[in-house]
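Shown here: the complex without one of its protein chains, the others still in place.
The first chain written gets the first letter, and so on, giving A and B; residue counts start at 1 in each chain.
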Amino acid sequence: MIFDIIIDHLPYLFGGLWVAIQLLVALLAVGFVLGIALALAEVYGPRPLRWFGMAFERVFRGIPEIVLLLLFFYGLGDFYPIEPFPAAVLALGLRSTAYQSQIFRGVIQAVPRGQMQAARAIGMSRAQAVQNIVLPQALRQAIGPWTNEFSSELKATSLAYVIGVVELTRQGRYIISSTQGNILVVFAVIALMYFVVNWLGNRALYGLERRYAIPGYGETR
Amino acid sequence: MTDFLSFAVEYLPEILAALPVTLGLWVLAMILGFTLGLLLATGRLYGNRVVYGLSTAYVEIFRGTPMLVQMFFIYLGLPEIGIVLDPFLAAFVAIGMNSAAYQAEYFRGAVRSVPPGQMMAARAIGMTRMEGFRSIVLPQAMRRVIPQWTNEAILELKYTSIAYAIGVSEITARAEKIGNTTFQFFDVFLLLAVIYVILTGIVAQVLQIVESRTAIPGVNR
């Protein structure tokens, strides 16, 4: 009986999961691009940019996800209409930017100073040195902390529920109201789906980390 | 800008009226998380196979799934087996149990980071294992855990906003209500965001002072 309900509704659950994954990928991509840009600005940029970066991090890390979602959906909606999904990408993506820029700033600053100097000494410009020497080392070290960010954002996608994105959690609520019950089982199945995606993502990122590991690098520091 | 300021002045008291709910939820959940977290950490560190397995499963499940799903499970699901909690209680249990999983890992990591020589030295002056743990290892571990615990406290403060999704009238719910009557969603959620930034800023400052007060010279991390 319960299993029938689950199996009948599996397409909806997977549909919701797919939306959640799309949201996750989009927000992580926004956070990745802007996060690296912000981190570079903070490490190498002029002082005003540094201050801007610090302020941005502070503000976006200080606001709960739900509040950002409400602000970017209903709040922006005061000025022009925005769909729930792009609003969620924007809200969670900017928040992820704050967290990712912190990760990238940390690993960039952890690259030994001599690396930049040696790159400059063979005639590379600062930009060339960052691109060819600093970032390849820093990004490898970033995979570990980035895995945490992945997990935390996967779970954060469920909060897009509150602005009406029809992702996995909202699909669960739909199923519950349409079948009048089975709440524990439905939420257990949903939890399991998040759990599995999280586990798979962590495994993949761990594999990536090992694949790009450099013998002896980062072990002592 | 002046519009926003006059809006803020008008509605700030109304939002802040719900602040005790937010803060109460936060403090109670942190206490539950702390207590349960210590138990779980002990289970993972010193438990027999069954205790270890159970506490590990708990930690993995709660860290691998979204808090919103956990909250729905508790608030909407548990009544199916006769456990009915009002929204505040359900939110308190959900946030506390979720936090326990994270706090357990911080405690466990901190205990394991105390050098083994400390316990050996305690045994060498005649302490039992229990005494050594209580008066030598634990005090050091607790100091090491404070920075992570600070982070966790700030995260949990923001997570209390999720209780809005099950109808707890904390500050986010109050702000939404104001939005629904004034239709000034941007202003009200911006105001709410500012409140959270200031709130988390204050908490971070206070906890930083605690951190520096309890620091042991030369023992960092």
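Note that in this section contacts are C-beta pairs under 8 Å (C-beta built on N, C-alpha and C of every residue); 3 or more make two chains touch, one makes a residue touch a chain.
The working rule: contacts and distances are computed from a predicted model.
Peer 1: What name does the UniProt record list for the absent chain among "Amino acid ABC transporter ATP-binding protein, PAAT family", "Cytochrome c-type protein", "LemA protein" or "phosphoenolpyruvate--glycerone phosphotransferase"?
Peer 2: Of the names offered in "Amino acid ABC transporter ATP-binding protein, PAAT family", "Cytochrome c-type protein", "LemA protein" or "phosphoenolpyruvate--glycerone phosphotransferase", the one UniProt assigns to the missing chain is "Amino acid ABC transporter ATP-binding protein, PAAT family".
Peer 1: So which shown chains sit in contact with the chain we cannot see?
Peer 2: Hidden chain, whole complex, touched shown chains: A.
Peer 1: Check the options A:Q109, A:S125 or A:N148 and report the residue that touches the missing chain.
Peer 2: With A:Q109, A:S125 or A:N148 as choices, the missing chain is touched by A:S125.
Peer 1: Would you indicate which residue among A:I133, A:V165, A:V189 or A:L205 is in contact with the undisplayed chain?
Peer 2: Answer from the full complex: A:I133 touches the omitted chain.
Peer 1: Since one chain has been left out of the picture, which residues of chain A touch it in the full complex?
Peer 2: Residues 112, 114-115, 117-125, 128, 132-133, 136-137, 140, 214-217 of chain A touch the chain absent from view.
Convention: only the chains that are shown with their structure count from here on.
Peer 1: With chain centres taken as the means of their Cα atoms, state the distance from chain A to chain B in Å.
Peer 2: The computed centroid separation for chain A versus chain B comes out at 21 Å.
Peer 1: Give the list of chain B residues in touch with chain A in this complex.
Peer 2: 61, 63-70, 72-73, 76-81, 158-162, 164-165, 172, 175-176, 179, 183-187, 189-190, 192-193, 196-197, 199-201
Peer 1: Touching residues of chain A toward chain B in the complex: what are they?
Peer 2: 58-59, 61-68, 70-71, 74-79, 151, 154-159, 161-162, 169, 172-173, 176, 181, 183-184, 187-188, 190-191, 194-195, 198-199
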